[in-house]
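Missing here: one protein chain of the complex. Every other protein chain is in place.
Coming up: subunit A.
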């Protein structure tokens, strides 16, 4: 504090015309900091030697500390560089292991401990799409041809939409979708594409993946007219497109949305969604009791943040590289991991969140920080225990579902 005072004082005096500088310093001063050591201007009483000595000492200490800090930072930078090289090397090694060892023997190896451990560390980008495809599977038996048929039908509809006279024929074939609904769906896809990862500028009109994203979403509305297009889907399709070919992305997209949790959300099966939220809260309370109580006191229910996170599988809320790593393990562990990730995020920010009120928590969780360390978030997720009184996620969910059928009061909060 005092140093700052001296600094300002002498800075002011140094710009006065009566400047009288005697440089008797034994080292080269850097910038204005050294002004501290200058003698006082002639119009002020001279600095006693004792005080001058003290200031010199303080200044030298400051310089020494700055040097120490610089050295430390240089060391840190070197360490970071080393780490990055090591990391890149390990990615390179991992990519080889995945492509030469694991992928050719997928069925026999995919559930081994070694592969699962390697999987947790994140899939190398070069094999990511392939592993996702294999892990998501193709229960629906969708072929490239089926995709092309759906796409052709979607294109017919777009044309019919542009020229409404031709619309009458296709209209009767739509299962339960009114003209207005379909119109809204087409318009909404167009709009949402422009609002999907806008900062990447690759899905927007004129961008390289604009047509691909449009095709996949359009084809899906023809493949599943009963589900149609729901906001959030564009983010999922976009992440898949970034990692695989168009037809594979469509196959993965349709199969992914067909999983129970995703179907519950995208068909807006309200009671099933509430069951998921309730199951989440069971694990929330057990893993983070303090934060759970804090949220409860602030009437902050889990749907406020989970809707966004689950609908887009974190691709909208987490930085893309971390979202992809969440997808990696989601492909390995299934829906349970989505909720485990949610708890990992809450755990990571527990200290900040416990000091926030309702609106700030809601804002924070629906707009997570731009910079999140992958290491930190994954170590936080590791610490989340997905066993509740010896029951696993699926068992808790099932018990709640049964309870709900019997009208358990647990869900009526």
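Please note the rule applied: a contact is a pair of C-beta atoms (placed from the backbone, for glycine too) under 8 Å apart; a residue touches a chain by one contact, two chains touch by 3 or more; residues count from 1.
Here is the rule we use: contacts and distances are computed from a predicted model.
Undergrad: Match the chain absent from this complex view to the correct UniProt protein name in "Ras-related protein Rab", "Geranylgeranyl transferase type-2 subunit alpha", "Translation initiation factor eIF2B subunit epsilon" or "3' exoribonuclease family, domain 1-domain-containing protein".
TA: Answer from the UniProt record of the missing subunit chain: "Ras-related protein Rab".
Undergrad: If I consider the whole complex, including the chain that's not displayed, which of A:133, A:196 or A:262 touches that chain?
TA: Counting the whole complex, the residue in contact with the absent chain is A:196.
Undergrad: Using the definition of touch stated at the top, determine which of A:221, A:312, A:341 or A:380 touches the missing chain.
TA: Result: among the candidates, A:312 touches the missing chain.
Undergrad: Among A:286, A:303 or A:350, which one is in touch with the chain left out?
TA: A:303
Undergrad: Can you list where subunit A touches the absent chain?
TA: Listed in rising order, the touching residues are 181, 184, 187-188, 191-192, 194-198, 204, 228, 230-232, 234-235, 268, 270, 273, 303-305, 307-308, 311-312, 316, 358-360, 362-363, 366-367.
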